[in-house]
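Dumping the structure here so I can ask a few things about it.
Just one protein chain is left out here, and the rest sit where they should.
Let's look at chain A:
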């Protein structure tokens, strides 16, 4: 069963069901692309040695697109330890784009590139929740476990206002877009709107029947906001009417709601599902995505191209493209509770249950250049191009210099039939670890020449461990497994008599046996699943009668032509 030799729809289906397993099949078809155009091979070059061909085998699965390149372009994450689970991250809309991180009883404000908090708000008696900035970035509002809502000035320490009224924990708070009102959702099933200057409650609405855990105010209309609750509903409220104007059934406890900047689309996450709703069509469900395998806790939009990002308890952040296909995946150490993307996608900040805030910064070209310029030492570019761009005059007599063929070290050794040395060269640490395909190419070449046994024979413990380590690492890689199995066979044949003399080699062989046993089991299961799939597909395809004989599309064109 090869992967690429079966038609695409079939394959997609298989891959869908068993995404990772499939790559383990040894007979997976591999493509090799000829990256550079080879010059035509004529008789003239018969006297030159043909170097070992290293097959470039791209890994299957991930296709490189512009999106993946864009999202890959982040540095490795910076880890900041907080005091408890990070429940909310919010970026300031103003220029330095500081961000407020709500964790445990504190709210820390970090600068974009600092790892120490610029400012912290610590006046909470119990756990703080949902710290979010006002549209001008000067005020910050946060709820807390005890039901109090506090309003802070960014430059001050003490709360400017305290709104009391909720009887249970307030998990979500936010400013409405006019900036004078605060809306908050609480576990007491109500949400309330507060007036900031006077600190009085303007209204209190109880429509949800379970905890309110998600809130998204509209940026275009100061009277609109969207709430999500554990009662599986998403509601749109209009303060002018004082009640909900739209209700959508998510089907799972809603963890997060998000409005697109155009506010025509609404994202709600809950359970393993991410659903997109079209508000202009009266709340019709557009797409339902199921890419996580645990509850999706947070969602946000990138500011370049409005790509959707979702984070989940399964420790993954997924990035979707505009047709809602996953284009990239960030892996984290723990379950993700909150996430935010800075304007211009400069920073992706992710908060996790273990209290770690992981911050990824974007790579810039400038950084790379400074790195490389520092590294380069030695003759300048001019030395190499000297005389290269000399244009001969018309009546100059040209004496062409034969082009020297540069060979790799292992090729030189192969050319002079030094097979053991060539294998040693190919097994050097750097090649072995960073370019295993080169090592395997040399092994294949030796096998083709019928000298693999000679190359493997007569080795001491140290060089044999090298080979066995390489086998352990790559023997189940479908790209390499076939030649490496031959190597394994030959090694066993050659050293059977003396294996017990070295405990190191013996241990490695034990491990090799375990690895192969596991692999064999996996293969068997795989074949079983394939068998199931085959029966399913066979039962799905409709039975067709043999087409009527006269209807055969033998065209009459050639006949006419001949006539």
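By definition in this document, a residue touches a chain if its C-beta (ideal position, glycine included) is under 8 Å from a C-beta of that chain, and two chains touch if they have at least 3 such contacts; residues count from 1.
The working rule: contacts and distances are computed from a predicted model.
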Name per UniProt, for the chain absent here [options: "Coatomer subunit epsilon", "Checkpoint protein", "WD repeat domain 75" or "Calcium homeostasis modulator protein 3"]: "WD repeat domain 75"
Sole contact to the chain not displayed, among A:197, A:387 or A:450: A:450
Touching the absent chain when the full complex is considered, from A:55, A:162, A:306 or A:322: A:55
Those residues of chain A which, in the complete complex, touch the missing chain: 2, 4-8, 27-34, 37-43, 46-53, 55, 57, 63-65, 414-415, 445, 448-450, 544, 546-547, 549-550, 552-555, 557-559, 561-563
